[in-house]
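Omission of a single protein chain aside, the complex is shown with its protein chains in their original locations.
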Amino acid sequence: MIDCRYPVRYRVSSRLEETHDTVTLTLEPAEDPIAPCRPGQFMMLYSFGVGEIPISVSGAPGQPALTHTIRSVGAVSAALCAAQPGHVIGVRGPFGTSWDHADAAGRDLLLVAGGIGLAPLRPALLAALAQPGRYRRIIVLAGARSPAELVFASEYGQWRERGASVDITVDKADASWPGHVGVVTQLIGRAQLDPHLTTALMCGPEVMMRITGRELTAAGLPAARVWISLERNMQCGIAECGHCQLGPLLLCRDGPVVNFEVAEPLLAVREL
Amino acid sequence: MSVLGSELASHRFASGLAPGHLDRLAAIASRIEVAAGTRLFDEGGQATSMWLIRAGQIALDLHIPGRNRLIVETLGPGDELGLSWLLPPARWQFGAVAQVGVSAFELGTAAVTGLCESDHELGYQLARRLLGTAVARLQAARIRILDLYAAPSHAVGGTS
Partner (left out) sequence: MALAADYSDRYELAAAGLEDLHRALRSAGFRVIGPRVTSDAIVLGELKSASELPFGWGVSLSPGGYRLRKRGDAAAFGHSAGPGSWKQFLHPPREKLWSASRSADGLVLDADADADAEPPGKLAFLGVRPCDLRAIQIQDRVLGAGAGHHSAYARRRAAVFIVVVNCTEPGETCFCTSMGTGPKSGPGYDLLLTELVTEANHSFIIEAGSRAGQEILSALPVQAADSGSLERADSAVADAAGRMGRSMQTADIRELLAASHHAERWEDVASRCLTCGNCTMACPTCFCTTVEDVSDFSGDHAERWQSWSSCFELDFSYLHGGPVRSSGVSRYRQWLTHKLGTWHDQFGSSGCVGCGRCIVWCPVGIDLTEEVAALRAERDAAAGPEPGLGEPG
């Protein structure tokens, strides 16, 4: 049995530059694969000699290969983003709760993403698209800084073809962008949600999730039908180091996917 | 073809207005269809109309020498277009162009103002809706200014 304390060797099999600072890596096991992961879970990715960071899985669940979309914002993420096919990194996991808790069968599944937050939601979207008829509607609302910073842009058309309604908005753009310019909350009204039949999954900057969560509940969605993906300082991934606490929650174990009814009062306390 | 109060009622901006108010507004409204690429107004122009968008998408834009035209915000079905007419000197802050074919109700702002002056209750209701639109756009704009999607090293408010 794999012990989650030790990194397992995975080899980069492909590398895709999503934007100027974001890369999607596909990893194949170089030895025994770790346990299959669920949508919403994360791995600790280790770059030799640099360090280890938590990264959500961003690919379809249930495969031996792992997909991770990484934004280069520090030493470790930069090293991971620079990893070329054939390079071996260390993987620990999977850790945390999954979007499966949302249990939205028969309902409208709404995915709201801010920036790179679309990456942890993608496994849930791909799983939903792979089960036609399981949900009434699949609606993706995604916001990003600018058109150049959209992730998975080459897939939006395929998602639409497979039955999802996909609406994208950016904070700023020039006239070459024919789509929406504005914040993602401004797309909610246009989505014509049925608040009693919608389950929402959200991931993005925490402020964006607080605000969008309020918009959704103001539109009539019960907070218990909204799920968000949270992050805090993660080090061990196994609920032993204490860093990832948010009030009573240990986010490596009780998150990252947390129900908004539980999370909202915690997020409202400054410096909790 | 003249606009009916009941048609206005189905637009998000006007919904909830009393039937009498809807009728009075409908009487000064007209239906318009605008082809993709049509400019509704230019920055600096006299702001003399407001629109209730029924279908399509309109971009508020700004020309900057040496750069591509910037999109300030896009508006769509259910949105109200036109706020600059409320404050002197009633000139458009930005331009507006239909990005796809647009259908909308258009109202002359002189007529709207006249209605509000003579019927303060209608004036109050319209003012509340316009204020609500302005607040929502202000809040969204403030969020965009915070640049929450920026990389942490570029973000305002980090301690490093």
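To keep things simple, chains are lettered A and B as they appear, and every chain counts its residues starting from 1.
What we mean here is this: contacts are C-beta pairs under 8 Å (C-beta built on N, C-alpha and C of every residue); 3 or more make two chains touch, one makes a residue touch a chain.
This structure is a prediction, so every number in the text was calculated from the model and none was measured.
Across A:Ser146, A:Ser165 or A:Gln235, the residue that sits in touch with the chain not pictured is A:Gln235.
The missing chain lies against chain A, touching residues 3, 5-7, 9, 11, 46, 48-52, 73, 86-90, 231-233, 235-236, 239-243, 245, 247-250, 269-272.
Touching residues on chain B toward the chain that is not drawn are 152-153, 155, 157-160.
One rule holds in what follows: only the chains that are shown with their structure count from here on.
Remark: chain A and chain B have CA centroids separated by 34 Å (rounded to whole angstrom). By the touch criterion stated above, chain B contacts chain A in their complex at residues 12, 57, 59, 61, 67-74, 76-78, 99, 136, 140, 143-144, 146-153. Looking at the complex, you find that chain A touches chain B at residues 21, 71-74, 114-116, 143-145, 149, 169, 171-183, 185-186, 189-190, 204-205, 207-208, 211.
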